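In this view, the complex is presented without one of its protein chains, the others remaining in place.
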Amino acid sequence: MHHFFRAPDRVIIEALVESALRYKAIPDADATLGLGKTLVQIYLNPSLRTRLSTEVAAKRLGMWVSTLDAGSAWAMEYGDGVRMDTDKAEHIKEGAAVISQYADIIGLRTFAGLKDRTEDAAELGLSAFAKHATVPMVSLESALRHPLQSLTDMITIRERRLSPKPKIVLTWAPHPRALPQAVANSFAEWTLASGYDLTVAAPAGFALDAEFTNGATLTEDQNTALADADFVYAKNWSSTSEYGKIGEGLDDWQVTAEKMALTNNAKFMHCLPVRRNVVVADAVLDGPDSLVIEQAGNRQWAAQAVLRSCLGR
Amino acid sequence: MHHFFRAPDRVIIEALVESALRYKAIPDADATLGLGKTLVQIYLNPSLRTRLSTEVAAKRLGMWVSTLDAGSAWAMEYGDGVRMDTDKAEHIKEGAAVISQYADIIGLRTFAGLKDRTEDAAELGLSAFAKHATVPMVSLESALRHPLQSLTDMITIRERRLSPKPKIVLTWAPHPRALPQAVANSFAEWTLASGYDLTVAAPAGFALDAEFTNGATLTEDQNTALADADFVYAKNWSSTSEYGKIGEGLDDWQVTAEKMALTNNAKFMHCLPVRRNVVVADAVLDGPDSLVIEQAGNRQWAAQAVLRSCLGR
Partner (left out) sequence: MHHFFRAPDRVIIEALVESALRYKAIPDADATLGLGKTLVQIYLNPSLRTRLSTEVAAKRLGMWVSTLDAGSAWAMEYGDGVRMDTDKAEHIKEGAAVISQYADIIGLRTFAGLKDRTEDAAELGLSAFAKHATVPMVSLESALRHPLQSLTDMITIRERRLSPKPKIVLTWAPHPRALPQAVANSFAEWTLASGYDLTVAAPAGFALDAEFTNGATLTEDQNTALADADFVYAKNWSSTSEYGKIGEGLDDWQVTAEKMALTNNAKFMHCLPVRRNVVVADAVLDGPDSLVIEQAGNRQWAAQAVLRSCLGR
């Protein structure tokens, strides 16, 4: 069984990118591949882009889609041997096994709690579900990773790169709320697995786990990082040293036109939604080098390629 | 690009009514017209009739439907140049442009806030979205209008009128909560655009904006209005002079059997849901001249005709 949870190796990434670009050219190329098959999407956290793009992708393959917004209504127990007399009504053992009987592919979204690093690192929501599921699963974002977003980013870079090994900069950016590290972790993981040249710029206290950035150039100096960049990927994430804290006094990490001028006419990327004039200045986001809308558009082709792969083709 | 936000001119209204009546006679007449196309419905406010009737209508055209109940989860920023450090996570610029990539038609419902008349009149929710959308949009009710309801009403009047130019009375009615003016505005707009004879009866302080009632007979005397009426359309709306306030001491505006006796055997209409024995007496609603259930039934044919038109046929 084949789950889609993290970056595969470079050959597989490239095959997925090719598959996605084929769907972008011919959306209905496999319109009957999934006939009679059901995708069950479970959102323990809300979603707009992921939900719509995955739903459209599944339908383009002929699949049925059932979507559960299971937020607060579906508190699941993960522990073994627990006496279930609290607020958790269902054990993941039953939950995953039951849904597996109604679904041919299960998509699951769950976020990091940002309170307990060890708990988040265990990715219980996803891993416990997968342990008891009997069909392929697709991560719709987990505590540590957002692989559908990262595949989308690889598709976008592949379409827009001017050389086989562009310089890519992932830069931390300010944000008024505490966000997970998932998008940033995953982007680093996929970029490095793809063999690209990655620099990660983040303030002191915001270094991503080495598991994800091993092989990247790391710096706390944003300006130095931006020099000669071909792609600038901005993203906020909460502190890793003071786990889950918001960064204070770091407004000058906003990506502005002046900063983009340091680059090699870099393209600007972001996963959306984005806080205008906090993460990035209007002039950059609305400028000719912003790829954010086409990135979001590529979400559907990424999902279509992944679902095809889960269908065993 | 063709949006469905307000009353078109009379020729177009009549064509839409014809198209809807054709679907009522032959629901599956265009069962493959929308194959491979997606309707994304976004409900910033809840809905029962609009949601179900539009969903069924789209499916009858072969379309896929994705429905987002985006109420509190999706607070969007509309302002230009704003520093987005509040609770609004996404700018309408990105939101509209992104969803346009997953949808072939976008439906959007948003209500008047009933706090700031100028803000409501700007219909920001709909107009800002439309400014950045790149596919046709359908209003599923906006701050000022509810055009799918009004087209439904025109279909119902067309089926039930005994002469080409019936006397139609739109009468204000009591209600325990503050409601928008959208249905009433829109009904007046469509009725007048259709060339019908319209009288609007409302208490002092509840006059609709002249933009919608220009050409109608206006009165504060409900009984006079009802004389010789062929159709009585009851609807509550909140005050326009003390913007958004509920009417007090106006219980005698309820539509009763005695009042219906003043008319020319008029048919009774209401958009539903309706407060029994507040807006209208049981005897009227359950009587042989009530059209409210068939009005609601016509919602699906109205939606089907509008979606067909947005698909460019």
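To keep things simple, chains are lettered A and B as they appear, and every chain counts its residues starting from 1.
Keep this in mind: a contact is a pair of C-beta atoms (placed from the backbone, for glycine too) under 8 Å apart; a residue touches a chain by one contact, two chains touch by 3 or more.
As the structure is a computational prediction, the values presented were derived from the model and not from experiment.
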Among B:Glu55, B:Asp153 or B:Asp230, choose the residue that contacts the chain missing from this document, as touch is defined above.
B:Glu55
Out of A:Ile13, A:Leu44, A:Ala57 or A:Ile99, which residue would touch the omitted chain in the full complex?
A:Ile99
Sites on chain A contacted by the missing partner chain, in the whole complex:
36, 38, 40, 64, 66, 68-70, 73-74, 77, 81-86, 89-91, 93-95, 97-99, 101-103
I need the residue numbers on chain B that touch the omitted chain, in ascending order.
27-28, 31, 46, 48-49, 51-53, 55-56, 59-60, 69, 176, 272-278, 282, 286, 292-293, 296-297, 300
